[in-house]
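Complex shown without one protein chain; remaining protein chains in place.
Chain lettering (A and B) follows the sequence in which the chains are written, and residue indices restart at 1 in each chain.
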Amino acid sequence: MIAKLKRPRVLVPIALLAVLAVLPFALPDSKYEQSVLIVCFLFAIMASGWNLISGLAGYISLGHSVYLGIGMYTGAILGKAWGIDPMWLIPLGAIAAAVVALVIGVIVLRTKSHAFVIITIAVLLSFQLLAANLKKITGGSDGLIVPQPSWAVDLGNMPYYYIFFAILLLTIVLVAVVMNSRLGAGLVAIRNDEGKAATIGINTTVYKVTAYVLSAIPFGAAGALYGQYLGFVNPLGAFAILTSVYLVLAALIGGRGTLWGPVLGGFIVAFANEFATTSSGGVSARVLIMGLILILTVMFLPAGLLPTISSRLARRRSKGSAVTFIDQAAIAEQHDEIPIGRLIARSKADVDRATPILEVRDIVKRFGGVTAVAGVSLTVERGSITGLIGPNGSGKTTLFNCMTGTFRPDSGRVLLDGADITGDKIWTRAHEGLGRTFQITRLFKSMTVLDNLVAPLERTSARQMAAGRYSGEEVERAREVLDFMGLAQFETQNAAALSFGQQKLVELAQVLMLRPGIILLDEPASGINPTLIGKLAHVIKRLNQEGTTVLIVEHNIPLVLSLCDHVHVLAGGQILISGTPEQVRNDPQVIEAYLGPDHMLEVPHA
Amino acid sequence: MRDLALTMSGVEAGYGGGLVLQGLNLELERGTVTCIVGPNGAGKSTVFRVISGLLKPRKGSVLFGGKEIGGLSPGEILRSGIAQVPQNRALFPEMTIHENVLLGGYAIRRDRTLLKERLAMVAEMVPMVVERAREHAGNLSGGQRRMVEIARALMLDPALVLMDEPSLGLDPKSVAKVAELVRTMATGGRTVLLIEQNVRLGMNLATQGVVMEQGQVRLTGDAAGIADNPEIATMYLGKARNPTT
Partner (left out) sequence: MEFVQVIAFGLLLGGVYALLASGVTLIFGVLDVVNVAQGAFLVFSALFTWQIWDMLGFEPLLLIPVNGALMFILGWAIYRGMVIRVAPQGPGMTVLLMFGVALTMEGILNLVFGNKFKSVTPPYFSSSLTIGELVLPWPQLISGVVGMAVLGLMYAYLRLSWAGRALRASAQNKDGAALVGISNVKTSAFAFGIGAATAGVGGVLLAIMYPIYPATQYDWIARLLGIVVLGGFGSIPGAIIGSMILGLTESFANTYLPQWSSLFFYGTILLILLFRPQGLMGTRTREDVA
């Protein structure tokens, strides 16, 4: 970790910031330069803040400048009322922005929806209207004169320069902390695959709303100061959509999702804007230029400058040196001696060992005119390996999805450890000890294998969100789990680089990090080669020996029959038979379900 | 000489780095109903993807009516006379049955008389599409849905019809209806290729059987013989209990 500090990507920006810190003293007669840099700081602050919700979590906001305006008005109104420098109201500006963001976020960010981007525009325009119409408080469309600072006039803009600079530094620190925290990891997971994130225990709603609120705070803080710097606030200036354009553009050009990209972009856009103003002047020209740059960036530089440059550099560096090749079939030997039981042991109090770990009662699920599951009741005994099989279309996947929470059954109940979880959120199920894998793996492709493993969360708490991404015992545990699975060599690889079979094993390892009482495996053997199937079977048995209950939905009947203690066979949306593998194998009904009824052969062909 | 509708020889195909079909040879005689069976992962669906142009074969040839179709686009293959009835919901749920069937004739939409003829032909073969023309496809039962899907595929009067698990999720009555329709198609000179997981049921629908395992054809023969072959049950359900470790 310390070695990382010496890398150019950390050193260069720190050196540049140091230059900015001494600039006003090095160039005492630099009033104009300072004023330009103040705008740069402001843009960099906003772009970095925006980055938290739109860069990390991938939820695009087009009206984020509303929080700058809220900060500006907070400073102006309270500064006047209390007769103090709005400068001192910076924290209150931040709080006001955070409160509004919380309300908006709670309403709009509960589901994965396109409504968010639209509401952000509507919120901006609403505040413009509010400011114009609440004349008694805001002065209407004429705006307010903001109380001026009490410091000596000959200091010029220097104090502003340093306060904006300080807010920028704090914002960068905020973003850096978030990016390196579990919150940041969770947000990137949400951007990658929100549905999957929920299955590993990430409370996506809380995460998104938190990111949204945090992203508003730098805006509010900077706004309180910016109003004073400008000397007046009015609705069109404070809640300008053009400001949103600038900051979106800044983050996009620099590289959203990175720490320094939005900062760099802020400087670029502010300089470009200054150039456009001094050379052509009109607002219309600026709108046109910014629009064109936005189109060109989206089309030709979608990742932004910094990520593009660093991937070019990486490519050049790797030229000549041997290309890192991943043997897509290789898995090291499993390490059975690793005490996997201790690593995944779950201390859940007050559960009667005799209660079935998972039970469904009278589940019915219809799709249009098709009844996929027609009243199924079954139990999964604690400590068993249970199989759920049935011909295609028998409803087993639908039933599986009702257990995991992907579908809400039309009627019936799902019980985990005897408690009703039918209506629980997917992440709550994960917290309660229900883990699942996917038939087509859904690892977070932009993350390394290790990052994928430390992403799962056993609960939602503020302390955990704030904790470092690699803090606590999780990393150690993740490494041991990888070792146990024979995957240790892939720790630093991107999940996308692995073969499908390897990804399946990594996904199982990921679920183990939840310390699940029961693991639901969705066709674990489909699409992987026989050797890997053998390894998988071995892992499943080992986990089971250590007390983990496993439910397998699978097409590979020989595998299920050789692995399971108990098998439920579904046909036509109902339980056909439940029993031991031997009973199932020899049951005429099962043979008929798969191979067809004997008597049909007697029907002569036409 | 046999009248071959489709000939696949030495076909290799797969996804990403993997090879699913490993030198597959398959011949379909005109006017027959052939059913491919085999355990999951044998490559049955991949055969369909190759024939319908969704997956380009890496090696080998696919001849349809004497012409190579191995590299053609799905649209070209559709127009050359191969229609597909897929396994998943392929209907337009918020449209009526009539509209769904009509859209089957999208490729011949400019020829109004032909379109009318086809609608009449399909109405005769699948009467329910007229009887329930105004109902929305999203509200149909599985069996009705399947009939509409087949009717839609027939709008282009295909010489070869690919059906992916036509009996999937259907009750016996509906299966019987589908079976009847399949036979009617074959009697009219169409060639039908089915995939079925359920061996005996599939062989009951078909005249010819093909058993696939691990990307290759293991057995071919007439349907009755395949259904009685004891090897198949082992292939599906495994031998006596033997732990895989």
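One rule holds in what follows: a residue touches a chain if its C-beta (ideal position, glycine included) is under 8 Å from a C-beta of that chain, and two chains touch if they have at least 3 such contacts.
What you see is a predicted model; the values in this text were computed from it and never measured.
*Asks:* Return the single residue from B:Leu4, B:Met95, B:Met121 or B:Ala176 that touches the missing chain.
*Replies:* B:Met95
*Asks:* Quick one: say which of A:Val108, A:Val175, A:Ile190 or A:Leu520 touches the chain that got left out.
*Replies:* If we include the chain that is not displayed, A:Val108 is the one touching it.
*Asks:* Touching the absent chain in the whole complex: find that residue among A:Leu17, A:Leu102 or A:Ala122.
*Replies:* A:Ala122
*Asks:* With the missing chain put back, one of B:Gly143, B:Gly169 or B:Gly202 would touch it. Which one?
*Replies:* The one listed residue touching the chain not shown is B:Gly169.
*Asks:* Contact with the hidden chain only, please: which subunit B residues?
*Replies:* 74-75, 78-79, 84, 86, 88-95, 99, 102-104, 106-107, 109, 152, 155, 169
*Asks:* In terms of residues, what is the contact footprint of the unshown chain on subunit A?
*Replies:* 54, 58-60, 62, 104, 107-108, 110-111, 113-115, 117-119, 121-123, 125-126, 129-130, 132-133, 241, 245, 248, 252, 282-295, 297-299, 302, 367, 370, 372, 393, 397-398, 401, 406-407
The definition used in the following text is that only the chains that are shown with their structure count from here on.
*Asks:* If you average the CA atoms of subunit A and of subunit B, how many Å lie between those two points?
*Replies:* Centres of subunit A and subunit B (C-alpha means) sit 41 Å apart.
*Asks:* With touch defined as at the start, can you tell me which subunit B residues reach subunit A in the complex?
*Replies:* Interface residues on the subunit B side: 16-18, 39-41, 87, 93, 138-142, 144-145, 165, 168-171, 183, 187, 197-204, 207, 223-224, 227-228, 232-233, 236-239, 241-245.
*Asks:* Sort out for me which residues of subunit A touch subunit B in the complex.
*Replies:* Residues 328, 368-370, 372, 391-394, 499-500, 526-527, 533-534, 537-538, 541, 555-559, 561-563, 572, 581-582, 585, 590-591, 593-598, 600-601, 603, 605-606.
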